[in-house]
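Inspection log for the structure reproduced underneath, given as structure tokens.
Complex shown without one protein chain; remaining protein chains in place.
So, subunit A:
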Amino acid sequence: MLHLPSLSLPLLAAVAAQAAQLALQAPRVTVAAVDGSQLLSEQIPLGHALPAPVALGPKDSLKLTFQVVQSGSQEPVQPHQTFIHFYDETTGEEGVQPVKVNANGKAKFELNMARPPSSLPPTGDTPLKVSLFLGSFVHDPAKYDLFDLAIPGSAPVAQHPEAELFRPRAAIYHTFRPEPKIPPVAISGIFTCAVLAPWLALLGLWAAVRPTVPHLFSPNILSFSMSLAGMEGLLLWYWFELRLGQVLLYGALMAIPTFFTGKSALASIAARRLGQK
């Protein structure tokens, strides 16, 4: 069932194609010198371009005339778009020149090399390929290769004043600071002992002072001490393993018992201090 529409489409297209096709009638190219003498006048054969390239001097002028008709009935047609296309095959440069076609299908295009149109692309040594593009809403599009055009080479394109800025620059080689070296093990060992020695001094001084802590192991104070030790242990665990969100969460949770045990412990100490006083 699906094949029938797909088969019918090309059929319909073929029918439609037969109905509306454009044709060129009497295409003629004429080259005149600056003094008016005719250098070349040729009819372009239907279906293919002129065999020899048309040469234009720096002051010559070229004239192209043709008439657009409907193929088959030979009625004149004014297509909606008519362009002359200049194409350089070696460099890929191209230019497009719109051409005005009258209501009776007749068109004339003049090109004067003394004042060339801006649609001529930059040219080098190879002749330009000139073709005619016809576009219409009601007809099939048509393209006709007309002739090769050999014109004097164009001046080189002026470089944009800022083109230098966009060229690749010299490669940048960064010099980085050398990696910091770890000091020798002996020195690290000596200074480790030097930094840990104050702990010994602290223990010695505390042993010499021996403050009395009569109620260190009473439940209040012991639980407060344990809560504080728990907070410090949490921080140590954070150093090894935990992430920030976790330590903040656990810290907030640990802070609750610490707060309450602290309140009760310090209140009992204060009561004892004031009671003795």
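Here, a contact is a pair of C-beta atoms (placed from the backbone, for glycine too) under 8 Å apart; a residue touches a chain by one contact, two chains touch by 3 or more; residues count from 1.
Rule of thumb we're sticking to: contacts and distances are computed from a predicted model.
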Among "Phospholipid/glycerol acyltransferase domain-containing protein", "Epoxide hydrolase N-terminal domain-containing protein", "TBC1 domain family member 19 isoform X1" or "Oligosaccharyl transferase epsilon subunit", the UniProt name of the subunit that does not appear here: "Oligosaccharyl transferase epsilon subunit"
Of the residues listed, A:V34, A:V96, A:V138 or A:L235, which one is in contact with the missing chain? A:L235
Residue among A:A26, A:A52, A:V138 or A:L205 touching the omitted chain: A:L205
Hidden partner interface residues of subunit A, rising order: 180-183, 187-188, 191, 194-195, 197-199, 201-202, 205-206, 208-212, 228, 231-232, 235-236, 238-239, 244, 247, 251, 262, 266-267, 269-270, 273
